[in-house]
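Everything on this sheet refers to the single structure shown next.
Removed from the display is one protein chain of the complex; every other protein chain stays in position.
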Amino acid sequence: MIFIQTLVFGLALGGVIAVSAVGLTLAYGVTRFINFAFGEFLTLGAFFCLMLAGMGLPLVWAGLLAALIVGVLGVLLARAFYDPLMSRGLLPLLVTSVGIAFVVQNLVRMIAGSNPFRFPLPLMRPIDIAGIFVPREQLIILGVALAAMLAVHLLLRFTMLGKKMRAVADDPALARVAGISSRRVLDATWFVSALIGALGGILLAITQITVAPQMGWHFLLVVFAAVLLGGIGSPYGAMIGGLLIGLAMELGATYIAANYSYAFAFVVLIAVLILRPRGLLGGRG
Amino acid sequence: MSGTALQAQGLEAGYGALQILFGIDLTVGQGEHVLVFGPNGAGKSTLIKALFGLVAPSAGQVTLAGRDVTGQAPERMVGQGMAYVPQVSNVFGTMSVQENLEIGGASLPVAQRNRRIEEMVTLFPVLGDRRKQAAGTLSGGERQMLALARALIPEPSVLLLDEPSAGVAPKIVEEIFLLVSGLRQTGVSVLMIEQNARQALPHVDRGYVLESGQVRMEDSAAALRDSAEIAELYLGG
Amino acid sequence: MTAFAKGATGVAMGMAAALAAGTASAQEDPIRIGLLLPFTGQYAWVGENVQPVAQMIAEEVNGAGGIGGREITFVQGDTEGVVDAGTTAAQKLIDVDNVMALVGPTSLSFSGSKNLIIDNGVPMVTPTAGTTELDRACQDVCFRTVPSDALGGRAIARAATDAQYLGEGGTAWENPVLMVAQSPAMVSFLEPIERSFSDFGVEVAKVIEFTPGKPSYRSEVQEALAADPDGIVLVAAPEESARVMTNAFQSGYDGGWFVTQDQTNAEYIELAGADLVNGTYGLEEVASEEGQELNRDFETRYKEYSGDDVKIFGTNTYDSMNVIALALLSDQMDDGEITRASLAEHIRAVSDPGEGKTQVTSFTEGKKALEAGEKIDYRGLVGPIDFDDWGNIAAPFGIRKVQDGAWSTVAVVPADALN
Partner (left out) sequence: MDLLAFATGLISLALIYGLLAIGLNLQFGFAGVINFGYVAFFAVGAFASAIVTLPPPGSEAYLEASARYDIGLGLPIAAGFIAAALAGALLALFIGAVSARLATHYLAVATFAMAEVVRSVLGNETWLTRGEFGISNVPQPLGGVISPESYALFYLALTAVVVGLIFALLRRLGEKPFGRLLRAIKDDEVSARTLGKRTASAKLRALAIGGAVGGVAGALWTHSLGVVHVGQFVPIVTFQIWLAMLMGGSGNHWGALLGAFVLIAIREGTRFVGGIPGLDEIAAANPSFLPSLRFVLIGLLLIAVVRFFPGGLLPERRRKAPAAPGTAPAHAPPVPVAATDGPILEVAGLRKRFGGLAAVDGAGFVLRPGTITGLIGPNGAGKSTMIDLLSGVQRPDGGTVRLAGEDITGLTPEEIADKGLGRTFQTPRLYPSMTVWENLMVAGMPRGNETLRAGLWSSAARRRAEQAAAARAEAVLAELEIAHMRDELAGSLSGGQRKLLSLGRQMMRRPPLILLDEPAAGVNRRLAGDLFDRIAELNRQGTTFLIVEHEMQLIMRYCDRIVVMHQGRVLAEGTPEEIRANAEVIEAYLGGAVA
């Protein structure tokens, strides 16, 4: 009984992680580096949503608009800071992304202050299914997460943009030769990555009730774990990885030690990586 | 032959301090099939890359149907009507055959793209049977076909082929040359570099022999085939 | 210029900037007080909550002519919530800014700056460090206007186990669970609460420690609920507290809650939502009926001043700043000169109880009394503010409860009830 209950909780947390992980891994697929500033897309998404909702916009619209804004911001950030370094190898990009994370996170604090805000979702009693509590918020999260993942799937499989993204991810040199402007695909990728990140941030805010400047940075580790577990650059891997990490965290907290649940997620990750250095569905490094 | 499709004049290129090409002059007429061959290290690959903008020429000019396209980025070359099929890894392995073809027509309107895909499938029936299959699982010959088809979708005026016989089982090689030869009906001009000269020559109109980054000979395919100089060139004097 | 010279110039320029700023500020006249608190990092909210209250008092002081004509100004010393930054921040405040007193630090930074504070004899009156680690940490210069968690924890256990302190309809808890966040400010409650419950005849069914900063605490809550508690004592920062209570609500829990003085404020109700926290018990340091009234006055005044509700450590800061300001004034009136050493003595002088002393509850009141030549005993929002040898205060506690979206006091636990 407790086990099933834990699974229910783990799935919802996993959904949040999975959405965020898909955003991160999409950008990796095309740009070939792990964006340490990705957590800030989550933070910005939650804050913009909060701000827009505060201005009287219905929550759903506030969320969508916030995601769009963050998507555009993502493109601008990438153009200003990442693009000039694209030819310089991995380390400059990684370090720059850490720098951007510092800047954005602290800018948010400069404007919004340090105290957490409540995410304006009304309190709801859980649904009781044969003694298993299913919180309604979790249903919302799972619903949005599934919709987001489905949207990513449709994008990648059935739109020209998605196919171009996959082509660039598969072989950037060949994509160029085939006449695909990597510039525009890159922009589109950053837009989608940041947008999904923002959506993940809003889901995270629903899960954790509060919105605070450090939320994305803290959550980033878990998202990393999911991305690596699934195999870096593989959106479907990220989805599976996210769900697994969510389950591992809740199961670990329940059955091993609550205060080690982060550590537990990472131990699972490192163990998997030692067995499968490229993650579950990863083809390349 | 009604005009010049592709022309290079005094083309020089290389990698950093290492110069590979020393003043190449070359023309491809409209609808003409031209072979460039020569020993290892002669600069064939660098030539085709310089023509397509993958290597920036340090001097000289490349014109496409009279327009100067020297050093333009490859993705713009495609828009100008030039297509290029690299030697190896020339298909998107994680994507299906159909998707590979769609990528080839990414810049075309949907209707035209679909029409071109159907035309290509007619031209290469094998691809039609494997539309859903991931390109990474195709055989060497099928890959070359897919790569050719993808490059042809936007109806280029000039097609550059980088060693189409590389990495292909010997018995398929002839088949591929026949396929390329069959492209004459579409009117596309072809510039092919190939080491496998003897086997390729019968399928082209004209040939250039490259050595040490310079054009050593230029003649009709038939004349080159019978030249005694060639064997000497390959095996040293 | 060689690369090395460039680098060296960079260092020199940084140092020079530091020097210039240091000397510039030294030539000004105001009395500087250091805010040795985290303003960034995980605990940034602490500094953010304390500073406006301190500023409000400073404006009151400066508006009334300052301390012998000198204004009180603040210098931020951001501890970033880590030890080494806390130490360098303290170094700068003490050595460069030459502050007269410190508001702060938190328990975490105290460990790194303790030697600096003692060696330089800088009086500190911290509103934020209730940790039991400070119970016997330093004499003479260390004071705090927050009772030791040992006392707070005992008050919670006392109230939870005795219906008379739980207001109308309240029933004593028989099977409590204790949930504590693993952060320096919280863990020190753990042992006192657990022990005190036992002392008052009720065993804590389960103690759950949890990592702060996690997105959800469903598993932790599930573990707590498995013990079938009739009440949960929750010790955590507001963010985690809101999360735990929401997760418990979502898991169908409808038992009682008891939180520490950290969450017993209007801010917390807003963060967690009034529906969620309705019926929650909280703790407040109060002396008396009168003290409660003072608290309400402060809440109103602060709202007028900042447009905001009083947040964690607000009342404690009010008392810290008043004690410092009154001690400064008293010290200045004594011989016209203020030193760190004399200030520390005057902190005791203005707050200790005594025969014939005038009891005051604000700077303005105290100033009037001092100018009238009286000796004063500051009594604050948190309690009578009578420091023991180690700078601790003993406070009786008010038990509050969220009713109709606001805290209201249901009982007072007198100091002798905690023995």
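A, B and C label the chains in the order they appear, each numbered from 1.
FYI, contacts are C-beta pairs under 8 Å (C-beta built on N, C-alpha and C of every residue); 3 or more make two chains touch, one makes a residue touch a chain.
This is a predicted model, so every value here is computed, not measured.
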item	value
Visible chains that the absent chain touches, using the contact criterion stated earlier	A, B, C
Contact partner of the left-out chain, one of C:148, C:211 or C:409	C:211
Residue touching the undisplayed chain, where the options are C:48, C:220, C:285 or C:377	C:48
Which residue of C:148, C:161, C:183 or C:342 touches the chain not shown here	C:183
Positions on subunit C contacted by the hidden chain, ascending	3-4, 6-8, 10-11, 13-15, 17-19, 21-23, 26, 35, 39-42, 44, 47-48, 50-52, 55, 76-78, 80-84, 87-89, 91-92, 94-98, 108, 111-112, 114-115, 119, 131, 133, 136, 182-184, 186-188, 211
Sites on subunit A contacted by the missing partner chain, in the whole complex	28, 33-34, 81, 84-85, 88, 90-92, 94-96, 98-103, 105-107, 109-111, 113-114, 221, 224-225, 228, 232, 257, 259-260, 262-263, 266-267, 269-270, 273-274, 277-279, 285
For subunit B, residues in touch with the removed chain	17-18, 39-41, 139-140, 163, 165-167, 170-171, 173, 194-200, 230-231, 234-237
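Keep this in mind: only the chains that are shown with their structure count from here on.
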item	value
Most central chain, Cα average position	A
Reference subunit A; chain at largest CA-centroid distance	B
Distance between the centres, which are taken as Cα means, of subunit B and subunit A, whole angstrom	43
Rounded Å distance between subunit A and subunit C, as computed from the means of their C-alpha atoms	37
Touching two or more other chains - residue numbers and ranges from subunit B	none
Contacting residues of subunit A [partner subunit C, same complex]	2, 5-6, 9, 13, 16, 106, 109, 113-118, 123-126, 128, 133, 135, 137-138, 204, 207-210, 212-214, 218-219, 222, 250, 253-254, 258-259, 261-262
Residue ranges of subunit C in contact with subunit A within the complex	39-40, 42, 44-45, 47-49, 182, 208-211, 213-216, 218-220, 222-223, 226, 238-239, 242-243, 246, 249-252, 267, 270-273, 275-276, 311
Subunit A - residues contacting subunit B, complex	160, 163-164, 166-167, 170-171, 173-182, 283
